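After this line comes chain A, so read on.
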Amino acid sequence: MENKGLRKYSKIVAIAVIILVAASFGFKITGEHSLDSNSNPIIEKSKAENNDTSIEKTFDINNVLNEKSSMPIYGNWRNFTSKNGLPGDKAYCVRIDGERVLVGTHEGLAVYENEKWRTYTTKDGLAHNGVLAIDVSEQTGDVWLGTMGGLTRWSTGKFENFTQMNSGMPNDLIYSVICDGKKVWVATGGGAGQYDTHTKRWEIFTEQNAPMHEPWTYGVCSGDGKIFIAAWGGGVVEYTKKTKQFRDYIDPDGNMEIDLFPDDGVVHDITTGVSWADDYLWVATYFGLSRYDGVHWKGYFDHDSGLASNFINFVKAEGSVAFMCTDKGLSSTDGNNWITYTKNDTNKNGKAIITEGTKKTELAMTPSISHNFVIGVDVKDDVIWVATSKGVSRGELLK
Partner candidate 1 sequence: MHKKRSNTVFLIIMTISFSVVFFLSCKESSNEGMIVFTQVEGDIQKINYITGNSWRYIPNSRIVALNSNKSGEKIKVLTEDYFSACSPDISYDGKFMLFAAQKKQNDIWQIWEMNLENLKIRQITSSSEDCFNPSYLPGKRMVFSKFTTIDNVKEGYALFTSNLDGSEINQITFNPHAYFASTVLQDGRILTISRQLFPEQKDGMFMVMRPDGTKQELFYKGLKGSEIHSRGWETNDGKVFFIETDNKDKEGGDIISVNYNRPLHSRVNLSSGIEGDFYAVSPIQAGSLLVSYRSSDNDRYALYEFDEVNKTLGKVIYKDENYNILEAVVIKKKERPRKLPSDLNMSVNTGLLLCQDINFTDVQSVEDTSSISKAVRIEVMGIDTSLGIVDVEKDGSFYLKVLADTPFRIQTISEDGQVVNGPGSWIYLRPNERRGCVGCHEDHEQVPYNRQPLSVRKEPIILPKQLNKVHKEKDS
Partner candidate 2 sequence: MKKSKILIIFGVIFVLGLIVYFPGRKAARSHVNYITAVDDHPLSCTSCHVYTSQNKWVSKMVNEDYYSPFNMVVSNDGSRLYVIAQDINELMVVDTENENVLNKINVGVHPHSVILNKSGKIAYVSNEWSDNVSVIDLVSSKVIDTLKTGNGPAGLALSSNEQFLYVVNVFGSDLSVIDLSTKEEIKRLTTGNNPTGTALSPDGKVLYVTSRRANMVPYGEPLISDLTIINDSTKTVAKYLGIESAYMMENVAFTPSGDLAMTTLIRPKNLITSIQVERGWMMNHGIAIIEQKEEGRVVQLLLDEPNAYYSDPFDIVISPDGKKAFVSSSGVDYISVISIDSIRTILAESSPKMLKSFSNNLGISSRFVIKRISTGANPKGLTLSPDGKRLYVAEQLEDKIAVINTESLETIGSINLGGPLRITVARQGRRLFNNAGHTFQNQYACYTCHPDNHEDGLVYNMAGKDMGRNVTNTQSLREIGGTAPFKWNGKNQSVYKQDGMRFSAILTRTEPFNHDDLDALVAYIVTGIKHPPNLMYNPDGELTESQIRGKEIYNRSVDNLGIAIPENNRCITCHPPPLYTDLKMADVSTLSDTDDPILFDTPHLHNIFSSAPYLHDGRAETLEEIWTIYGEDDKHGHVNDLTKMQLNDLIDYLKSLRSPLYDDDKSEVQHGTYIKSN
């Protein structure tokens, strides 16, 4: 067991060194280049000398990803901060809603429409300015906003607030909200809650009536007739809508920070987000990523995959691809191939690191995402929006 642990750490160190070296080169190149660059990604051959043969560097989008790969790659990043329209730099979440984009910041809800930003705060009727989660009801078009001070239903200009004081909602600190038909689910600091918009009734799920370690829940998603709740210290709690039965998926290794036996279950009990798409459940933790196909679990770590960091704030699956918001950049994967978007510490540029099996390619991004500490992401058609601790980024599908 110790040997295994040692091996794991030595790998991490090795990869870290490689990435550092690569990063320094990347920075050197893009840094030099950025002096005379505009905001479009530059596709040109590198003049840089490169001694490291394991990582291919390129500026040519055609050089990355083999034809068979289903992985989308995004670029042409446009970044927004408090300097150009956002009420504040700290963005918690982002949601694409037709022609507009909704961004939850620490200073209120920012809405981007027709190239313009508009902010809504408690003055307009928001429950709290710290907007942590957003979902839009497909049925009604209502926007549901999970804030640090309650849940807000925003319906064409009208704000209606649900709090633990004026309703049956479990707790005012809402980390995640989703609309599931006529139901609205929230993951809160006081348990998960289910609101029936027809009967106007709340149901609360905590450690008292569900297999949770404690009532602290971070994420919730819906799929395959089930609701999945990311419960802090409780792994993933699964609720079958038909039977109203719960079951949980916890880390067989317990609370250890290392994954003793690979793919034996969710990588850790402290889960931070869940997302379901294409029959896969993706689970984010602070110790790696898990994927569940209904039978088998698979774990992914920064040392054995293209994952930017094991510290994952949020996961969002769209089709066959999952997007992970980590403290070291945004990663995306289809389970085999990986693309991670990072930003240089010293300038606005960065790169996309494409990992296909053992092959790694870097594509320079000028500029890159707004910040490496990524908290939220949403993808629709050819556009991706990323919420970071310093602004939001809009990327376009390159390939």
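Everything that follows uses one rule, which is that contacts are C-beta pairs under 8 Å (C-beta built on N, C-alpha and C of every residue); 3 or more make two chains touch, one makes a residue touch a chain; residues count from 1.
How were these candidates chosen? In short, all candidates are chains of the complex that A comes from, given by their letters.
Just so it is clear, the structure is predicted and the values come from calculations on it, not from any experiment.
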Query: Out of 1 or 2, which chain touches chain A when the complex is considered as a whole?
result: 2
Query: Which of the residues in chain A end up touching candidate 2 in this complex?
result: 139-142, 153, 155-158, 160, 164-168, 170-171, 182, 190, 197-204, 206, 208-209
